[in-house]
Structures are given as structure tokens and as C-alpha cells.
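Missing here is one protein chain; the remaining ones are kept as they sit in the complex.
Per-chain numbering from 1; labels A, B and C assigned in written order.
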Amino acid sequence: MRREIPLIITAVVGIAFVIQYFIPHSPFDRFEQLFSDWFFIIAACAIWLGALNLLKLSIIKVQRQKKDWQYSVIVIVSWLTMAIAGFAGGRGFQTPGTAFDWLYVNIYTPLSATMFAILAFFVASASYRAFRARNVQATLLLVAGFLVMMGRVLFDDIFFAPLGWDFQPLSEISSFIMNYPNLAGQRAIMIGIALGTVSTALRIMLGIERSYLGGGD
Amino acid sequence: MNFDIGIWIAAFLTLGIMSFLYKDNPWYKISEAIFIGLSAGYWFVSLFWQNLVSKLWDNLWPALDALFTRGEFTGGLLYLIAGILGLMMLMRLVPQIGWISRWPLALVVGATAGLQFINYLVSNGVIQVYNTITPLFGPVSEAGGIAPVTDVWHGLGNALILVGTFTGLVYFFFSKEHKGFFGGAARVGTWFLMITFGASFGYTVMSRMSLLIGRLDFLVNTWITGIFT
Amino acid sequence: MIRIAVTTLLIIAVTCALASAQEDTIQVVTDTLSDSALAVIQPEVPSPAGKVLVNDTPNDNGGSVQINWTASADDTDGRIERYEIERKEVNASDDTYKVIGDATAGQTRITDNYAENGVEYVYRVVAVSLAQAGDGEMLEVKSYSESSAIVKASAQWFNTNRTVVLIFALVIGSLIVNYISQARKGKDLFIRKIAGLEAVDEAVGRATEMGKKIYYVPGTQDMENIQTIAGVTILGRVARLAAQYETDLDVPVSRSLVMVTAREIVKEAYMNVGRPDAFHEDTVHYLTDDQFGYAAAIDGMVVREKPATIFYMGAFYAESLILAETGNSIGAIQIAGTAMPAQLPFFVAACDYTLIGEELFAASAYLSKEPKLLGSLKGQDISKGLILAVIAIGVIIQTLGVYDFASLFRIAAD
Partner (left out) sequence: MGFWDKMLAIDRRWIFLFVGLSLLIPMSLGIETKLSISPETAGLFDVYENLPPGSKVLMSFDYDPPSAPELQPMADAAVKYAFMHDLKLIIMGLWPQGPLQAEISIQRALDSPELKDKEVEYGVDYVNLGFQAGNEFVIQRMGSDFREAFAMDIRGNRYEDIPILKNVKNFSNIDFAFNFSAGYPGTVEWVQVAVDRYDVVLGAGNTAVQAPLAYPYLGAGQLVGLLGGMRGGAEFEVATGFSAKATVFMLSQTFAHAIVILFIIVGNVAYAITGRGKSKLEADR
């Protein structure tokens, strides 16, 4: 029973959400919205499990004085600081001027922006390694990447504009690659994904793919 | 000198994360630990106010109020189910009845399967098929006949799209060995995939550079400049 | 004196206009007049909008009526300021027209979204133009169209715009189901090699030899993304291998629901190979919901613990390359799979093997080798063949220009 009921829920809900797309009549028109709200409510409950797990593991690390346990203290303190500031702020916790906002602007934002920004370095080192003319495929990758890169910055304006060209060769080539061969590849990938998704969704709804429920009784 | 503690902290953390590029070090570890704790707290609080309070409470409370004070059944009562599902999820904390959390999970997975079945079929399937069915040789004239190729590049491009989509899809066939003609087509398909990857990659390099420019702009124009003004 | 003269002139003008318009009512809004009494006005009365056509908005849940009209003959050179759309309930005690919306000049279509199902309405369109008073004050001059026919809003049970989607769903769905049932009956199905999945065994084996950990990253999205579901399903197969080889597995996640699900899956994998004792709940642990916070944490873990093998399976965004480059720098074997087209190039560049799009969804079937799962792959392939055929035929017909074949696949907007 512990396994059958969830399978029935999955099948019924899944099929209901497929057919609601075709039925404009109420109540079907509200299914998606309602699910979206329910999902967010369930996720908001589940995050307690995650947060407790993070805190538990950090506390264990500190208690047992494992390697680098000092940093776990920082994790716990930071978490508590943010949580307290957020709860103290009430509904308007994000209003400019609150403690939560200050932490957000001066700590959270620079951290996440910098983490994102170091991608600039990684993209350079990855392209140095990957863009080598080793075989047909790799050469195509290299050439396409190279041309698009050139077309997207000012090389046209620097090299060709002084010649009095009103034609922008690099940009044109770059646009051509983006609009045609790139689009073709994207489409093949997209249609493939559509079929993969449809098939996976079907297996889930039919109860053939059920490992997400775990095992046992 | 204009001292703003916020800017100094921001600069300290920015450089802390960047120091990871050289190698792992205590400065990065401090920044990382702050990041994990603070961001986990951030989402914890955000989900509480934006989901539990503004979605569950705000919908449920008026409905319960209406039910008990006026005896009316309103649509908001449906959120009672959501609340119960959320509680079932929390039952994970009690090992004996943890299995009940499979119910909300089953609901989430089922709805996701149903919704994405449709969404992907429409946007990635039907619409892409529709877009691929275009005349090869320029626009069709109004009389219904074939118009001359007005633009060589456009005609060539359309042909490329067709060949690329076709061979690209052949590559994704699982139940046939990539041999002979079929193998040749699949091979051409991988060429197109490689061009796609190369193009997206090249396009992205710029994007990533601009993000770094944003951070350097902060360090140079806000922090360092701030010290000297 | 002047005031009287102006007023008289105005009254004469309005009367003349009224007389000349036989069917249309014309009204000059005079409330601004009192303030601009010095004005000399020659209100140019616009010609009214032409026939007003109304219909219940199709394929909706009711509550909505579409109104179309022919533009006023004066709707050129900015002579019409705007249109006002008015509505009246036919059987109501209050049978006056009320404004329900306006449209800019040149527009000839509006949707009334405040209609009640089953109530009979009529509509009319008011062409509004501006006349300038002598002191620069603007007056509105209105002319009314004839009333429309009676219309009722209603809800429909099937969205006819979406018929083509239904056909696709039925054809593809039944093909897949058909091949699944054939496979169940024992029909032999051939599946080609997928390099990235062939390497899974080897990658797990390498970690065992080196006595190091395996990391499994199931993406950064929640359970409401089907790629995450595919990712955690593959985790089941990987966990089983790890349990067999007695290799340490570490699954850091960024969503609590994923944590709950992944735990169930890993636990089952360990039970299935008869090693329930080796399962620790904290094999699967939560870090943070934050995309970059999660990436920062995993980067730190990777350089400190140096796992031998890292899997990335699921939905990824920009963190893909942050993770894959760091993993690459410590020399880990990396196998990635995602259906996020934008991230594929980075995985291809920085990982040893990458499952591209559809291959991610094929992975769980491929790894399990269960006939019923493999059957669905065959169904996908036949669907793919059909799609290719449709495209080929479509392009030929479209190129010959004999029939607009593409239009069969157009999903009209609601």
C-alpha cells in the first residue's frame, strides 16, 4: 500500500495535467496555477529538512573537531544571522534599509556576483583546451566558436570600418552561423529533448519508472 | 576618504572568492563558508515569507475565516490540502511515518510529468517541426509557383537548417547502429552539433567577460576610487 | 458679449452637426468649455466607426467577448484620438451603455474580459476626436457607431487550436506504449552504444581502484523539473554500482525535495545489492538552494577531497562550467548529462563524456537494460522517424508551393 497509493497519485495527477491543456473549461483552467502554488508550499516545508540537515552536519563537524571545523562555525553563524534578520523583518523583510537588505546587498550580492564572474576565467581556460583542430568535429567546433567570437566584438569596427566598408564581414558571418547551422543543431537537440521528455513523462505516469519512490514496503 | 564598511566587506569577499583561482586557501574558505550559510538562510527565509506566508497562509486564513464565521465554502480551502501535503513532507523527521512523505512527492512528480509532457511537446516538438517546414528556394510566389532564389545566402541557409535538423536527429537514433548511409548521416549530424556547440561557446565568452567587467568595475571604480576620494 | 457670441456659435454648430448625422448621435463634451469660455470652436465631428462585429472568444473558459470594427473613415492622419468601447446588458434594468475599454487610433479590435457567462450584451464603438478651443484647451468630440448584434460569453470543453498537439501526443504516446508492451512480451530490441554510459562502469571502477570518492551532482533545479527526475533516476543505477564496488558516494544537493528523493533512491540501491548496512543517510546532503553558493561549496569540496569521478546529471545553468572546470583541474573523470542546450558546450569542453539532450532521458533505460524501459526508446525512435518524414514531405510540398503544408502544424494563439 505504501507504494501503490503514491503510484496512483502520480498516474492520476499526471494524466489530469496532460488533459487540462486541451480543456479551457473550468476547473481545468486553474490546475496549473493551483499546482504551482501547492508545489511552492511543499517546497517551502521541505526546505526545513534541508536546513536542518546542513546545520546538523555542521554541528557534528564542530563537535568532533573534524578538519576545518572552524569554517563550519562560520556556516552556522552566517545562517543564523540571515535567518534572524529575515524573520525579524516580517513580511517586508526585503525592504531597502532593513538588516536583511544590508546583508543581501553587501555580502550576498558580491559573493554570488563574483562566483558568477570567475566564469570569465574558466571560459578562457576551457576554450584554450577544447578549441584544438584535432579532427573534423573539433575543427568545426573551433572554427564556429572562433568566428562567432570575432563577430560579437568590435573587430569589424576596428579592422574593416577604416577601409570604408559599410559591410561588416565578421558580424555577418557570425549572424549567419547563429541563424542557420547553429539553429539547425539547436532544433535537432530540441526535438530530441521533446521526445525524451515525453517518453520519460509517460514512463512515470504509467508507473514503469518508479525509482523516485524508493524501495522497501 | 569615504569609509563605507559595506563596500569594504564586499571588496573583501569579492577578492576572497577570486583568490580561489590561484589556489584553495583560508580566505576562500571563509568566503565560501559565509556564502553557504548566508545563502541557505536567505532562501530559507524567502521561502518562508514568499511561499508559506503569502501563498499558504494568505489563501487559507480568509477561507477558514469565511468557513467558521459565515459557514461559506470558498476555493481557498483547497490550500488546506497543500498545507497537509507540506506537513506530510515534514513527517520525514519521524522515521516511523516518514513513508507518508511519498505522497506529496508523488503529486509533485506526477504533475511535473504531465505538465512537461505537454510543454516540451508543444514548444520543442510541434512548434519546431512547424518552423522547419519552410520552402527551400526563397519565398513561394503568390501565384503558387516557385519564386527564383532571391537571396543566395537565405536559400543556402534554409537548406543548411534542413540538412542539419535532419542529420542531427538521425544522430539521436538509439535503436539503429550508426553504419552505412545511416552512419554517414549521423556523422554529418555530429558536425552540426559541434558547430552549434562552438557557436554557443563563442557567443558565451563575451557574456562571461562582461560579468567579470562588472566585478572589476566595482573593485576599481567603487572600492579603490572610494578610498581616494 | 463675446461669451454669448461664442456660445451661440457653438450651439449652432452642434445643431447643424446633429442634423447632418442621421443615424449617429453626436455629442460635444462641453464640460471644459466653462473654463475656456473665450474659445472659438469649430468641432470637427468624426465619422463613426463602421460595422461592429462581436463574438464569444473561442477556446476559453468564458468571461470574454471579442469586438471588431471597421475604422472610422476619419481614422487617418491622427484625426481620431482614440476609440472608446461601450457595453450594455440587454436584459438588465439599467440599460445604459458603459465604457469598458479604449483602443488607440488605428486599432480595430479589442477583447472585453469582464463579460459574464450567459449574459446577453450589445456593444458599440465611440470614435473620439479632439477639437481645439481658441485658448489651446482641447475638447473631445464623439461619434457613436451602431449597436452590435447580441452576444453571450461562454466556456468551451475542447480547445480546437490545440488539436495538432493532441494528435502528436496520441501518435507518439501510443507508439511508445506499443513498443513497451512488445518489449514486455519479450521482443528483442537492439540499442546502440552510448559512449558516455558505457563509461559509467569504468568511471566507478576507477574510483574504487584509487580508493577515492564518487561525487554525484543532480543539477540545481528542483523536482518540478523533469531533468532532475531523470538525474536522480540515473543516480539509482550509479549508487547500485558504487554499493557493489564498495566505493564511497557523495551526493551534495541544492534542493530539499531532491534530497528527500535522492535518499530514497540511494537507500534502495544499497538494499538491492544486499548492503543496507553500508548506507548512510548523509551520503545525500543539502548545501544551499543558492545556485552560486552551491557551486562555491562544491568547488571547495572538489579541491579538498579530490574525488576520482564526478557525475553531473540533471538541469544546469551557469554553474555548469564552474563545476566542470574545477573538476577537470584536479583530473577527475567527469561524465555529464543535461538537456539544457546552453550548457552542453561547456560540458562537452570540460568533461570526458557528455550525454546530449535526449541521451540524458535514455540513460536510465540504457543502464537498467530493463526491456520495458528499452521499449520506450524504440518508440521514441519510430516517432523521430515519423517527424523526419513529415518534415521531408512538408519541405517538398512547401517548396513546390502546391499547398501550405506547414499550416497544419500551426498552433494558433488563443
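Operating definition for what follows: a contact is a pair of C-beta atoms (placed from the backbone, for glycine too) under 8 Å apart; a residue touches a chain by one contact, two chains touch by 3 or more.
No experiment lies behind these values; they were computed from the predicted model shown.
Asker: Thinking of the complex as a whole, which visible chains are touched by the chain that is not shown?
Answerer: A, B, C
Asker: Which of these, C:E140, C:D299 or C:D352, touches the one chain of the complex that we don't see?
Answerer: Answer from the full complex: C:D352 touches the omitted chain.
Asker: Suppose we count only contacts with the excluded chain; which residues of subunit A make the list?
Answerer: Against the missing chain, subunit A presents residues 29, 32-33, 35-37, 40, 94, 96, 109, 112-113, 115-117, 120-121, 123-125, 127-135, 137-138, 141-142, 146, 149-150, 152-158, 161, 168, 171, 175, 178-179, 182-183, 186-187, 190.
Asker: Over the whole complex, note the residues of subunit C touching the chain we left out.
Answerer: That gives, for subunit C, the contact residues 61, 101-102, 104-105, 110-111, 113-114, 195-196, 221, 292, 317-318, 328-329, 341-342, 348-354, 411, 413-414.
Asker: Hey, which subunit B residues sit against the chain that's not shown?
Answerer: Answer for subunit B: residues 21-22, 46, 50-51, 54-55, 119, 122-123, 127-128, 130-131, 190, 194, 196, 199-200, 203-217, 220 touch the chain left out.
Just so we're on the same page, only the chains that are shown with their structure count from here on.
Asker: In graph terms, nodes being chains and edges touches, is this line, ring, star, complete or other?
Answerer: Graph shape, chains as nodes and touching pairs as edges: complete.
Asker: Approximately how many whole Å separate the CA-defined centres of subunit A and subunit B?
Answerer: One centre to the other, that is 4 Å.
Asker: Using Cα averages as centroids, what's the distance between subunit A and subunit C in whole Å?
Answerer: Averaging C-alpha atoms per chain gives centres 17 Å apart.
Asker: Averaging only over C-alpha atoms, locate the centres of subunit B and subunit C and give their separation in whole Å.
Answerer: Taking the average C-alpha coordinate of subunit B and of subunit C, the gap between them is 13 Å.
Asker: Going by the contact rule already set, what residues in subunit C reach two or more other chains?
Answerer: 165, 169, 172, 224, 226, 229, 257, 260-261, 264, 287-290, 292-293, 296, 304, 341, 344, 346, 348-349, 356-359, 362, 377, 380, 384, 387
Asker: Which residues belonging to subunit B are in contact with no fewer than two other chains?
Answerer: In subunit B, 17, 20, 29, 31-32, 35-36, 38-40, 42-43, 47, 89, 92, 102, 105, 108-109, 111-113, 116-118, 120-121, 125, 129, 132, 162, 165-166, 169, 172, 193, 196-198, 200-201, 204 touch at least two other chains.
Asker: In their shared complex, at which residues does subunit C touch subunit A?
Answerer: That would be residues 59-61, 155-159, 162, 165-166, 169, 172-173, 176-177, 180, 222, 224, 226, 229-230, 232-233, 236, 253, 255-257, 259-261, 263-265, 267-268, 271-272, 282, 285-293, 295-296, 304, 318, 321-322, 324-325, 328, 339, 341, 344, 346, 348-350, 356-362, 364, 372-373, 376-377, 379-380, 383-384, 387, 414 of subunit C.
Asker: Using the touch definition from the top, list the residues of subunit A that touch subunit B in their complex.
Answerer: Contacts found on subunit A: 2-3, 5-7, 9-18, 20-21, 32, 34-35, 37-52, 54, 68, 71-72, 74-83, 85-87, 91, 93, 100, 102-124, 127, 130-131, 136-138, 140-149, 152-153, 176-195, 197-198, 200-202, 204-205, 212-214, 216-217.
Asker: Considering only the defined contacts, which subunit B positions touch subunit A in the complex?
Answerer: 6-7, 9-11, 13-14, 17-18, 20-21, 29-56, 59, 78-79, 81-83, 85-87, 89-90, 92-93, 99, 102-118, 120-121, 123-125, 128-129, 131-132, 153, 156-158, 160-169, 171-172, 189-206, 208-209, 211-212, 214-215, 218
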